[in-house]
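Reading through the structure tokens given below for one structure.
Only one protein chain is missing from this complex, and each of the others stays in its spot.
Up next, subunit A:
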Amino acid sequence: MAAVTAGSGAGSGAAGSPEATGGSTGGGGWRRPHGPLQRYYGPSTAEAAEAAPDPTDINGPHFDPEVFMTKVRSECPLGQLLAREAALGREIRALDSDMQTLLYENYNKFISATDTIRKMKVDFRHMEAEMDDLAANMAAISASSARVSAALQDRHRRGAQLAGVQALLRKLQALVEVPGRLRRWAGTEPARALRCHARARAVLRHYRHLPSFRAIEDESHAIMAELAQRLRARLRCETLDPKELTECVEMLLQLEEPAEELSEEFLSQAGTRLEAELAALEAELPAADPSGTATTPPPPASDILDFVDRGSSAFVGTLCQLAGSYRALFGEDAGRLEPFAAALAARYFALLERRLALERGLGDTSLLVRALDRFHRRLRALLELLPAGADAAAELVARAARERVDRYLRALQTFFLGCLGDVRQALAAPRPPGKEGPGLPDLLATLAASVLGQLKAVLAYVQLFTARDVAFASLPYFKGEFCVTAVREGLVVAFVRWLCRTARGFADGPAERGAPAAPPALLLLLARLCLDYENSTISYILTLTDEQFPPQDSGPAVTPGPALCAEARAAAQRLLDHYVQVQGAAVAQMLRKSVETRDWLGTVEPRNVRAVMKRVVEDITAIDVQVGQLFEEGVRRAQSSDSSRRAFSVYSSSRAPGRYAPSYTPSAPMDTHLLSNIQKLFSERIDIFSPVEFNKVSVLTGIIKISLKTLLECVRLRTLGRFGLQQVQVDGHYLQLYLWRFASDERVVQGLLDEVAASAAHRCLDPVPMEHSVVELICERG
């Protein structure tokens, strides 16, 4: 019965399971989690059902058939009810038959198990007796084994004793052999001998009261002493490489030689070695020439990078190694090491410096920088041992850099002079007629561009010194002072200053005292160059420099750009003034000679303008063209409308008598020129050799002023006849006609020519001026 209910339970469970999931609408919220749980435990529930049938159905332990039935009945249509009933009936039948089959099989197994248990009970009784037998046997065996071991114990002890004796004997044997071994190894393998001795020494010292051991000890001592002796000898006379040296000293230390003495020996030995390396380096340098005047030394065999490489790898390496081993051997107390290393390092620096001094040419800066960089890097290791050397090394590098910068400055100067030479040549070169040579602007542009280019190139080279990948560029010196003092001041500013000075030199120089005077065109060119520098180039260069070599805020004071500009401007002014003077003097000389050599008394009536005046006008026109190529036009003072007419007022009859003569009284000569004096009082004083402005008009005005003033003074020194006066009149008119257009203020020209005419009239024996129309006619014809 129980099985039947269980079977029906299981059957309804199988059928109700989908029911449960499907009837979630009808069931409460709590049933939903219960379903999966049930399924999870399903197998175990099924097993449990086999052992103890569960009366509950699949829909849960609280299955109520009444409710189920009511639900089914109310919800399902009749057809479905009938189908379900049939299905349930079928299922129940199938389950019943399954049940019966299972029950039958289980029953069979139960019977066979009962049989087996019965058989086991019989076997166990037999086995118990055999176990008792076994225990008795084991006891007998253990008793006999104890007997045997007791019998063997004595022999075993004796054996062990014998083994100990043998070990001792072997040790003794080794001790006895020590001297022999020592002797054998002392020659070839002192290190092994030392190890051997070190092992034996303690024992020997312990048993030294025994005569035989003492003998051994003494002997070994003697050997070791001898070894020490040999080592010392080796230390003294042989040239050892640092490793051997270190080993040797180490062994000696183990032999308990006095450390003081050894350290001294060590250093002297190391010194010899380092000296040798220095000497090798020195051998590469050409012999120092005390006189300093000998022919230039042959170029060094290897380049500087090579030299520094070798120096650092050989010398610095060795020094580091030795210093390291010294520390290891003699402890941290480097009291003796430091001065020693410092002295050697100083010598090394000196050598390197001499080598650097050989780098006279401009060579390859990158090579130099790399060499210095390597030097600096390699030295860093050494400097940890030797802090005092750091300054010296940095100083050395800085000095080399400065030296190089200086050399660049000189090269720049040479280059500039070369350029100037080229320009001079270009100016002096004879030009084929009809073909224009290179114009001044071209020359100026070429000169300026090439100088600027060179300067830029030099800056680029110098910048290598401060490149980021160069170790020493991070030194404070290279960050601050080098940029400002060496590069900006020492190179750029110095160059610009030098340029201005050189340019001025052309003006101030001993040009008038024999030395070949610079051609005027060159003066003009340089004046323009200086002016350009003042206007733009200097600020450009300085900006460029500041960009490439940023100055430190706290750095030393720098020369401000405006100061340089002022210098350049002063130079330009000086040059231009000089140009005016030179050109003016040339024209003036021509005029002076023409006035002085002519016989003004006996001259004939003027028919022409004198050739020299034409020449003057030609020259001034040429100068005008020349200046016009480089300088701007400049400002002209407003012209009076009657400019051409005013020129002849001097000769007009209304003024001439008043100025010259009839009123002259012997008693009052000072009143003679009262009129002209009054006129002068109101006119501006003319400075003849005065500074000019940077434009064409001003330059030409200066030249014209100089020329005309010369004419005036020369005329005053002569005595003229009537025709002489007329000739001067013609010349003056001619000049007036052609020169006014060049001058900034035609009144200046006018005033000077007036004075020339007045003076000529005064210096004339028979002052009869020429008819103005005739003068005009002659001039127009000329």
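Please note the rule applied: a contact is a pair of C-beta atoms (placed from the backbone, for glycine too) under 8 Å apart; a residue touches a chain by one contact, two chains touch by 3 or more; residues count from 1.
By our rule, contacts and distances are computed from a predicted model.
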Listed names "Protein YIPF", "Sodium/hydrogen exchanger", "Elongator complex protein 5" or "EIPR1 protein", matching UniProt entry of the absent chain: "EIPR1 protein"
Among A:77, A:211 or A:602, residue touching the chain not depicted: A:602
Sole contact to the chain not displayed, among A:716, A:741 or A:772: A:716
Residues from subunit A at the interface with the omitted partner, ascending: 512-514, 585, 588-589, 592, 601-602, 661, 664, 666-670, 672-673, 676-677, 680-681, 685, 687-690, 709, 713, 716, 719, 721, 762-765
